[in-house]
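What you see is the complex with one protein chain gone and the rest in place.
Think of it as A, B and C in the order they're written, each chain with its own count starting at 1.
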Amino acid sequence: MRLKIQYYALLREQAGRSEEWLETPAATPAGLYDELAARHGFTLAREQLKVAVNSEFSDWARALEAGDSVVFIPPVAGG
Amino acid sequence: MRLKIQYYALLREQAGRSEEWLETPAATPAGLYDELAARHGFTLAREQLKVAVNSEFSDWARALEAGDSVVFIPPVAGG
Amino acid sequence: MFRLTPQPIDTGAARRELRDAGAGGYVSFEGWVRDQNEGKQVTRLEYEAFAELAVKEGERIVREARARYPVKHALCVHRVGSLDLADMAVWVGVSSEHRGEAFEACRYIIDEVKHRVPIWKKEHYVSGDSGWVNCERCAVPGHAHRLG
Partner (left out) sequence: MFRLTPQPIDTGAARRELRDAGAGGYVSFEGWVRDQNEGKQVTRLEYEAFAELAVKEGERIVREARARYPVKHALCVHRVGSLDLADMAVWVGVSSEHRGEAFEACRYIIDEVKHRVPIWKKEHYVSGDSGWVNCERCAVPGHAHRLG
């Protein structure tokens, strides 16, 4: 399944890119993060993050579909 | 004893003046207000007012001295 | 600091007095003249102050706020004279390291100013009538207006 991943803040720096398209066997955001954390050496644990699919907050166990756009959201610090 | 009285807001309108010098037998602000209320037809009861002597809040039973400046303070409505 | 002014309040200048390199939060309050009050249509207002005591009491309130909350700077400016609808009657600004104190101190100042500072407000209504706010029920009907 082919997915689009966008990276922000610390994850963007650790991934060394703002986005990528990925062919993945991951069925859920949880599985996808584990795969990407291993590849990019992410230092944030999944429990510290939220996840968005197609620009809306999502459950980690949601079934991903081809073409979905996924964003992992590090602890925010607006204001 | 000669005193200076300044009037504001509703009391100024009811007294028809902003200030006056007055020769009075009143020994306290309480006595002075009763005298002036009778003369000027003030509609506010003394219990609704505060009083200032020489530009500082005062007790109604304070002993007035010659030359004191007295202001009766109707319910305020700033802001 | 507490000031009275017969001129429109210059909020830009007032705000600049609160700048501080260590301040991360800034809260301001503005009181605007509404087009109605207690069911009556208002056309304009007059504010009158016992200036000397108003400034003293206003300064006391700002000092109290600074003693209660660890803020960087706090200032209140109150307008006097004739105001039209939507004009600004009062401005309060507070800067602090963190936002909580700025909110609390700003709220404290405006609440106390409204209750304690010797400033009075006369409302003029569409009906042609007028009245001193908070003194209306006290006064004989029409009395204040007749002598005003």
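We take it that a contact is a pair of C-beta atoms (placed from the backbone, for glycine too) under 8 Å apart; a residue touches a chain by one contact, two chains touch by 3 or more.
Quantities reported herein were computed from a predicted structural model and do not represent experimental measurements.
Novice: Which of the chains on display does the removed chain touch in the whole complex?
Specialist: A, C
Novice: Can you work out which residue in C:Leu4, C:Leu53, C:Val71 or C:Ile110 touches the chain that's missing from view?
Specialist: Touches the omitted chain: C:Ile110.
Novice: So that we can see where the missing chain sits, which residues of chain C does it touch?
Specialist: Chain C touches the chain not shown through residues 19, 21-36, 85-86, 95, 97, 99, 102-103, 106-107, 110.
Novice: Just the residue numbers, please: which parts of chain A touch the chain that's not shown?
Specialist: Per the touch rule, chain A residues meeting the hidden chain are 6, 8-10, 12-14, 16, 43-45, 48, 52, 55-57, 71, 73-79.
We adopt the following convention: only the chains that are shown with their structure count from here on.
Novice: Distance-wise, how many Å sit between the C-alpha centres of chain A and chain C, to the nearest whole number?
Specialist: 51
Novice: Quick one: chain A and chain B, Cα centre-to-centre, how many Å?
Specialist: Chain centres of chain A and chain B, defined by C-alpha means, are spaced 74 Å apart.
Novice: Need the CA-centroid distance for the pair chain B / chain C, whole Å please.
Specialist: Whole-Å distance between the two chain centres: 24.
Novice: What parts of chain A, by residue number, touch at least two of the other chains?
Specialist: Expected reply: no residues.
Novice: What are the residue numbers in chain C that touch two or more other chains?
Specialist: There are none in chain C.
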